[in-house]
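Reviewing the structure listed below.
Note that one protein chain of the assembly has been removed; the remaining protein chains are unaltered in position.
The letters A and B name the chains in turn, as written, and every chain counts its residues from 1.
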Amino acid sequence: MGSGEPVKSPIEKLNPLTKMLAIFCLGLATLIYPNSWLGLGIVIVLFGVAGMAHILKSFAKTIFGFGIPISLMLFFIQGLYSPKNKTIIADLGFAKLGEEGLLYAAKIVITLLVFLATFYIMNQTTYAGKMVAALTSSGINPQVGYLILASLNVVPQMHRRLDVIKEAQEARGVETTGGLWARLKAYIPLMGPVVMSSLTDAQERGMTLETRGFANTNVKRTSYIEVTTSKADTYLRAGLIIFLVAVIIISILMRW
Amino acid sequence: MDDLAIEVKDLSFRYRQTTHAALSHVSFSVPKGSFFCIIGGNGVGKSTLCNTFVGLIPHYFLGKMDGDVLVNGQSIIDQSIADLSSQIGLVFQNPFNQLSYTASTVAEELAYGLGNRGVAREEMVTKVEAVAKLMRIDQVFDQNPLDLSGGQAQRVAFGSTFILEPKILVLDECTTQLDPMGADEIFAIVKRLNNEGITVIMVDHDMERVAEYADQVLVLADGSPVLQGAPAEVFGDPRLADFGVEPPDYAAVTQALAKRQLIQDKLGVTKDQAAALVKEGLNHAD
Partner (left out) sequence: MQIDLQDLHFGYRPEHEILHGVDLTLAGTDPIAIIGQNGAGKTTLVKQFNGILTPTSGHVLIDGQDVTTQTTAKWSSKVGYVFQNPNDQLFLDSVRKEFEFGPKRIGMSSAEIKQRVDQVAELVELTDDLDTHPFDLDDTQKKFCTIGAIIMMNPDVVVFDEPTCGQDVHGDHLLNHIIQHLTAEGKLCVTISHDMKFVSQNFKRVIVMSQGAVQLDGTPEDVFSQTATLKTCFITPPPLTQLAQTVGFTATPFTTDAFVRAFEEERK
């Protein structure tokens, strides 16, 4: 999860729930729409959104890095071997390239890309604490909220822990710099203890949660992190829902 | 009884998978509004006792408990930790145990307990800022709590309990990593709260501090109470050394001076008392 950058882009300022709604609406619309063109359009628009959020470079890297290999693989498998294939557009000798399979592959790829792209943007522009605060204020069970937050924090915390342990190891004669092999040799024996200590941490951390009223019932939780619903959020949410409904209607009409 | 904040009744406790009782047959009571200190060597059961006050024992730590502890007249057995948390707050010995691990900044960490009570955001922000200033952690307000120095972490730990305004404040060696003036400042705050009617229960190895603030001192040895009384009584008791405790330096020095008949034969356990005796002794000599 991206930690709050100093300069906030309009995307970062959006309510996390709006972004979750966007994942849902855009992904579902792509899935429902009979062909791949809508999804392609959405992905192109999302490049613009990533630009607004100042994450264009890493966004492009993720989309292409994932998109190109998975497309090639799916086009290959579906295009050549899909049982749906009726219209043959090319004969490669060892197998025939079918149109139906290719279209089907394009649909899967584009749907995956839309989900990946929207999810990536949300992940990069939303601070974990803010997302959970938004979920909690919208009424989800605080215990569930805690679980989400704690799981989102596990990786950065393990990272920290590993850094600390690395320092402690070096101070006791372990070489952790140098080749990959040297580093692996240094780290592998540590994985057990890191996981162990994360578990004991988890047990101890329960104490403070309890003594600070974690299990309070009948109270609507509040959060220090401000979660606002701006005009932009309201319009965007309305727009997303209208868009989804429109896509559903159009899809039904197209299949008629 | 209404005038007791805590009443410990023949309490014994043994942690699961251990063979030795951490507490055995402990009985004492803490009147409301008092400043009560628990002292003793390492491992005698001070933290274990603190854990019972907030209900972590028997509700969180597994083990065998006998006897009872009443907080404001109600048994800890019948109350959940969350219920108790509205009356009593504990600052843990290890500040990193106090972190919620859900907060990415010091500010969020301080606010954590308030959120669980549903305190409105504006009020929360005001309180968090005030406490950060008071604890001198406003400079690291936006820093990740896991990157703090030891003393800064201890300030956050204290602040995150203090902000919940408990009626009974339990401090388990909460200033061991603070710079000396920082510790003085925290105790000035604690004393002010105590004057306002808050009951304070403090565990500490700093006997000068204990002598300065305590109304009552309880000495534990190997899980059992062995001495109890006002600081002057406890620190004047010749058996003290047997229990692994040294009296404050002020007591030792006034005793040494009195033995040489340089000052009046009275025990000064605090700096002010000792200073008065020393000054008087000097003037007397003139």
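The criterion applied here is as follows: a contact is a pair of C-beta atoms (placed from the backbone, for glycine too) under 8 Å apart; a residue touches a chain by one contact, two chains touch by 3 or more.
The structure presented is a predicted model; accordingly, all values stated were derived computationally and were not measured.
Asks: Can you say which of B:27, B:126, B:149 or B:195 touches the chain missing from this structure?
Replies: In the complete complex, the chain left out is touched by residue B:149.
Asks: May I ask which residue of A:44, A:92, A:171 or A:184 touches the chain that does not appear here?
Replies: A:171
Asks: For the chain not shown, which residue from B:38, B:214 or B:245 touches it across the whole complex?
Replies: In the full complex, the listed residue that touches the missing chain is B:245.
Asks: If the hidden chain were put back, which residues of chain B would touch it?
Replies: On the chain B side, contact with the omitted chain comes from 40-43, 93-94, 96, 139-140, 147, 149-152, 154-155, 173, 176-184, 205, 208, 244-246, 248-250, 252-253, 256-257, 260, 262, 271, 274-275, 278-279, 281-282, 285.
Asks: Mind listing the chain A residues that contact the chain we can't see here?
Replies: Against the left-out chain, chain A lists 164-165, 167-168, 170-177, 190, 193-194, 197, 200.
Note that only the chains that are shown with their structure count from here on.
Asks: Averaged over CA atoms, how far is the centre of chain A from the centre of chain B? Could you give it in whole Å?
Replies: Measuring from centre to centre gives 46 Å for this pair.
Asks: Flag every residue of chain A that touches chain B in the complex, lowest number first.
Replies: These residues of chain A touch chain B: 3, 127-129, 132, 142, 146, 149-150, 153, 157, 160, 201, 204-217, 219-226.
Asks: Which positions of chain B touch chain A when the two form their complex?
Replies: Against chain A, the touching part of chain B is residues 54, 56, 59-60, 80-82, 84-86, 89-90, 92, 97-104, 107-108, 110-121, 124-125, 128, 146, 160-161, 164.
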